[in-house]
Each structure stands twice: as C-alpha cells, then as structure tokens.
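Structure record follows, encoded as structure tokens.
Shown here: the complex without one of its protein chains, the others still in place.
Let's look at subunit A:
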Amino acid sequence: MTIKGKAYIAGAYEHPTRLAKDKSVAQLHAESALGALRDAGLTKDDVDGYFCAGDAPGLGPLAMADYMNLTLRHLDSTDVGGCSYIAHVAHAAEAIAMGKCRVALITLAGRPRSEGHSGAVPRVRGADAPDTQWEFPTGIATVNAYAMCAARHMHQYGTTSEQLAWIKVAASHHAQHNPHAMLRDVVTVEQVVDSPLIATPLHRLDCCVVSDGGGALVVVSPEIARSLKRPLVKVLGAGESMKGQMGGEVDLTYSAAVRSGPAAFAEAGVKPTDIKYASIYDSFTITVLMQIEDLGFCEKGQGGKFVADGNLISGTGKLPFNTDGGGLCNNHPANRGGITKVIEAVRQLRGEAHPAVQVRSCDIALVHGTGGLLGSRHGAATLIMERE
C-alpha cells in the first residue's frame, strides 16, 4: 500500500492578512477555506473530508465543520504542532486512497500577533501533560528549547552564529519579492549576528515572525484533479515521526526528520538530489539547519557549511528554500508554519511562485516541518510532491 499518485493538491491559499484585529479565528479558518476552494474550482458542497489541528477553535474538527456547515464522511484532527498540516496532506491522501473521501479540506488560522503570544514567553502546553510539572517551572520558552539545540550543535560540530545567519539572509532575499511578507528588507549576516540576543545563542533575527493569518489546502482524488483546471500537483510520498527525551537519554543534535525523511523518500522513490525546491520549517534558523542535515541534504554536522554563502537562495544556491520568505520573514500564522510550507511548494510546482524566486523546471518539491519543541519533544512530517 502506498499513497504515491493516489491524491493531488488541487487548491492552496494563504490568507493575505498578517494582523487581524478585526476578525475571529473561526472567520480566518473559513476565509482560508473559501480561498483554497476557489483556487481549486470547487465549492464547500464538494468537500467530504475535513482536517484541522489544535489552532481550530472548539472540540477537534466539530466546531469549524459546523461553522462552515460541511457534510462530511471523514474527519481528522491530528495535532503534532506546527507540522500538523503537512501530516494532514498525507492523512488526506491515505483517506482518499482508501475511498474514505474524495475532496479533503485542511485549514489553519490564528491570531497570536493580535493576542500578544510570542515564542519568548513561557507557556503551558497542557497542564496535565506528564512533563509539565518538571519543565514549566524552568521558565522554558519556545526560543530556549531551540536555542539549547543550537548551543549543543555549535559545541559538538563547530556550527557558528554566522552560518545560522545565512538562513535568515536567504529567507530575506526571497521575502523582498513578496508584497505580503512581514519583513521585506534584505538583511546581511552582520545584521543578524548584531541583532539583540533573545536566548543564547539565538538572536532576534534568528527567530521567525509572529503573525495573524491562516491558510488552507484542498486535496483531491486523481479523477477530480483531472476534472479541474489547475496544474496537477501529485503526492508522491510522506513520512512522519516524533522524538522526545528518550527517558533522559537526551540528544539535541538531531530531529525526528531522521525517520520521517527516509520514509518519505522511500515512498516517493526519489533522493535528496532529485529535490528542486524545499519548504523547510523555519521557526528559528537552527530548525532549518538541523532538518536539512536530518533529511540527508548534507552530512550530519555539515549543515553550517551547507547553508552558508547563499546556498539556500533561489537562482544561486543548490537548495532553494522557502521562496515566500518563510516563517523567518513572511508569515507564521497561529505560530504554526506547516501549511504555508505546503502552499509555497504548491506555488513552485505550479510555476506560480514570484518570477524572481521561481525555480526553473521545478518538478519535484519537498516539504518538511517540525511541531512542538525541537529541544524537548517534537513531531516531524515530510511530504514529497511532483508536478505531473
């Protein structure tokens, strides 16, 4: 059994807002859904499968499905943090392959910017979670969990702040062409390492933006995809995993991408060298570096050298990444960047990215995300797609 070729992404929509003081979260979900359905050339009455995660208001998918008045035969609210929506594409493909639905809608939305939520403020991820009593008292904020990975990577492999800065520099080169991006100024390595330290060793410009917004995807069966007017973006393979503290055998130098990546490549039947464009989750610069290593784009420990000198910049680098500006410069709606990663990969495969960043002959793209906290426990989802 495989999902290879069993489903297509027919609709993709990124909500243009980055500050939504005058909208509700449910409204942002529904506006995003409408955008993706219009993009596909479908209506809500075509939808028979619905996927959402923890950002959706209410109990699982029930409240949002009712708000949009959907009639469903398949529901899934898998929540593994920011990479949930990448996993949802795979789960939708599985459901479609099994005949459980034919048109799957995936939505994400949130207002962390309006509500003042940032990754520099400690927050409880489930008061009843078994780890909370041991870890919340430390005052760990999202940024600390990633910073400890960076510190260990630097210690073990000699990775430098300047190398990490190149990831932000590349994202900024892409964001200058995106009129919706929050940060459109091109920055230099010096500007990144001279920006204020937030949590050592990470600087302000190593961190993603905090934005309101949303996004949605429509995943459909091959028959429906061929009946629509949009370019055919086919699901080739997917993988997912998670990694925690292993009972105290903590190793911060690698992510669960070491498992989700090979699974996705095997199902897709492609290699890292076949990937023309990659959307790589960029909550922080270190997130990108570790995932690039773990996905096999370079040897473990060599990520610093790999990302340096513009190697991630479209048009000049070997691995063009996050050509919308990513979470680092464009958008990180609901503090969850998974869906925007899929959306930009779809744009690239369709040839609809901004001309300045469009990868030539972009036939195979990879999307990878991390959810939760890289430095304590995190989910991972990898998706490989092809332009047919």
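We take it that a residue touches a chain if its C-beta (ideal position, glycine included) is under 8 Å from a C-beta of that chain, and two chains touch if they have at least 3 such contacts; residues count from 1.
Note that contacts and distances are computed from a predicted model.
For the chain that does not appear here, its UniProt entry gives the protein name "DNA-binding protein", which is one of "C-type cytochrome biogenesis protein CcmF", "2Fe-2S ferredoxin-type domain-containing protein", "DNA-binding protein" or "Tripartite tricarboxylate transporter TctB family protein".
Note that of A:C149, A:L328 or A:I343, the residue touching the chain absent from this view is A:C149. Summary of contacts with the chain left out: across A:A95, A:L217 or A:L252, the touching residue is A:L252. Residue A:T200 is the one among A:S24, A:T200, A:S227 or A:T316 that touches the chain missing from this view. Residues 120, 127, 130-141, 143-144, 147-152, 155, 196-202, 245-250, 252, 375-376 are the ones on subunit A that touch the missing chain.
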